[in-house]
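Got a structure for you, written out below as structure tokens; questions coming shortly.
Heads up, one of the protein chains got dropped from this complex, but the rest are sitting where they should.
By letter and in written order, the chains are A and B; residue numbering begins at 1 in each of them.
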Amino acid sequence: MIFHTFATMKLKAYKIAEMLGGVVEGNDQTSINKLSKIENGDEQSLSFLGNSKYNNFLYTSNASIILVDNDLKLEKPVKSTLIRVENPNESFSQLLNYFSDKKTNLSGISKNSIISKNVKFSDDLYFGDFSICEKNSEIGKNVKIHSQVYIGENVSIGNSVIIYPGVKIYADSVIGDNCILHAGCIIGSDGFGFNLDKEGKQIKVSHNGNVILEDNVEIGANCTLDRATLGSTILRKGVKLDNLVMVAHNVEIGESTVIAACVGIAGSSIIGKNCMIGGQAGISGHLKIGDRVMIQAKAGVFRNIKSDTSVMGIPAIKYLDYNKSYVHFKNLPAIMKSLNKLFKNSKDA
Amino acid sequence: MIFHTFATMKLKAYKIAEMLGGVVEGNDQTSINKLSKIENGDEQSLSFLGNSKYNNFLYTSNASIILVDNDLKLEKPVKSTLIRVENPNESFSQLLNYFSDKKTNLSGISKNSIISKNVKFSDDLYFGDFSICEKNSEIGKNVKIHSQVYIGENVSIGNSVIIYPGVKIYADSVIGDNCILHAGCIIGSDGFGFNLDKEGKQIKVSHNGNVILEDNVEIGANCTLDRATLGSTILRKGVKLDNLVMVAHNVEIGESTVIAACVGIAGSSIIGKNCMIGGQAGISGHLKIGDRVMIQAKAGVFRNIKSDTSVMGIPAIKYLDYNKSYVHFKNLPAIMKSLNKLFKNSKDA
Partner (left out) sequence: MIFHTFATMKLKAYKIAEMLGGVVEGNDQTSINKLSKIENGDEQSLSFLGNSKYNNFLYTSNASIILVDNDLKLEKPVKSTLIRVENPNESFSQLLNYFSDKKTNLSGISKNSIISKNVKFSDDLYFGDFSICEKNSEIGKNVKIHSQVYIGENVSIGNSVIIYPGVKIYADSVIGDNCILHAGCIIGSDGFGFNLDKEGKQIKVSHNGNVILEDNVEIGANCTLDRATLGSTILRKGVKLDNLVMVAHNVEIGESTVIAACVGIAGSSIIGKNCMIGGQAGISGHLKIGDRVMIQAKAGVFRNIKSDTSVMGIPAIKYLDYNKSYVHFKNLPAIMKSLNKLFKNSKDA
């Protein structure tokens, strides 16, 4: 097995201190090329001490540089170079974003890509190798479209959107500002609808609608979002989907609702705002789910749910009720033992 | 956020009336470029009134054109242009198909694609950008293979097949006439099989079989269908899979069976004809499921199921039985309250 190093970027301690408005304690030429947890640090990494529970790691960490609080008092000598800052947590977040931005600092249109003639896009577009954008589509400013992406006809893509490798977007889709689409997700495939003919064979229902993602939506890897039969499948502002989520035709998901991995939502269901849906939960078709609803992992929702409710089970009932019943379910063998005595006594009586 | 219009196609009222054998009432130069529901219509859309429950929308709709029944009597003036037809539902379906066909009216072989020399195909083939077809494969008539598709060696593709962007078809697969494969689906990956060696390590079992899709099969986005160990994984005529369905090695699915999203079927199970399998259901390996079986959403099937049965639960039992038991499950806290009194009384007695 070959071992790799993050060789692309090196940062020296004095430079980092400048960025963060901090002060170096130790060798200001110490360099790092990655970030790590304080307990896992190695010679090329920068860590931080953001919680006093981890103070002991300060003296044993192999991290080359550690961010610490201005006021921290050392109990022993430290082999790492320290950078003292006002708030190590915030400073570390700042560095995390810096490293991420560096990685996505991509620009230019690959000569091995295809953009149809009448597509509108901005000068700062990044468009990767073997990617395709069909005719009549529009792409906003500061957009990064990675390699092997497919964008169909009449697609509209907003500003500051990131589309990772292998994403497929069918015709007529609308992608809002600041959306992130992870590798392999499919936007706008046909909904699953059939009419039975006289011989009981399935006749396909045409899907002429589209998918609309409003601003700040994030779609996980290998998710699938079907286009509407008519009208639109809509994900409102700030909706976040984890990986392998299925959103069927004509579904509408309210603002800032967060959906964990492997969830399935059947056709025409309307989900409210600020809901949280746990992993592998499923929602039947044509339902109405209120706002701030919590659907526990693995729940199967077969009925409408009112706002501010938490549900669990198959079919899903109120979370607390499910748990109370489940306690007795687990206890059924013991209960039955006592009960069978009663039955016996009552027969004997 | 940029807003888009479906700019590719405009149709005027007189032209639509011609197509449908209808009569225009109003301005026959009114043009539309999309279809909509009557309650959502806008200036560029055509709607229809197919159900008297929606009559009120006729007077408030912003749709430019509305299809109505020959016999409909207006109660008030209507701002939309009307087209009177014999059956508005059927006429609208006709237009849905017309719009869909327009979109898929693709032809030609991309110069940025790769087809191996000895592949047989018809003059009318559409073969998209960055798609690949390996040697010894055969492709029928009127086939549309979109962009970034991979077709391995010795693959056979029938007539009038549509393969959407990013589909991957492994060697030796057979795809029947009129099949539709949605974006990102994988046909013919290795089955999941291992033998343990003496040290308890997993040794991979070779998978030399293939996948056969008979005629009129539709496969949803990001589904995965594994090849057989020996022989074939087979989906019979008219089988329809929604998105993210997993079909393991050596599975056989009977004619016209319909499978909702996120279902998993383990190796070597045989499913009958005209079954309906609900979302996120799972079927263990080496089982035999009869014909016309209904497997409710989220069910876990661990045993054979006879024809004409409906099942639910984990492990799945008869649907009605599950529901009866679940009523009591939900009621267990109340039942236990009464029961504990009985227990107490019986001890006291």
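The rule we apply is simple: a residue touches a chain if its C-beta (ideal position, glycine included) is under 8 Å from a C-beta of that chain, and two chains touch if they have at least 3 such contacts.
Keep in mind that this is a model prediction, so the values were computed, not measured.
Colleague: Kindly state which of the options A:66, A:174 or A:262 is in contact with the chain not pictured.
Modeller: A:262
Colleague: One chain isn't shown here. Among B:69, B:153 or B:291, which residue touches it?
Modeller: Checking each option in B:69, B:153 or B:291, the one touching the absent chain turns out to be B:153.
Colleague: If the hidden chain were put back, which of B:11, B:248, B:293 or B:311 would touch it?
Modeller: B:248
Colleague: Mind pulling the subunit B residues that touch the left-out chain?
Modeller: Residues of subunit B in touch with the missing chain: 114, 130, 132, 135-136, 138, 140, 148, 150, 153-159, 166, 168, 170-172, 174, 176-177, 184, 186, 189-190, 192, 194, 200-202, 204, 206-208, 214-215, 222, 224, 226, 230-231, 244, 246, 248, 262, 264, 266, 280, 282, 284, 300, 302, 314-315, 317, 321, 324-325, 328-329, 335, 338-339, 342, 345.
Colleague: Can you list, in ascending order, the subunit A residues touching the missing chain?
Modeller: 1-8, 34-37, 40, 93, 96-97, 99-100, 103, 112, 128-130, 146-148, 164-166, 180, 182-184, 216, 218, 220-222, 238, 240, 242-244, 256, 258, 260-262, 274, 279-280, 297-298, 313-314, 326, 329-333, 335-336, 339, 342-343, 346
Criterion: only the chains that are shown with their structure count from here on.
Colleague: Express in whole angstrom the distance between the two chain centres, defined as the mean CA positions of subunit A and subunit B.
Modeller: 25
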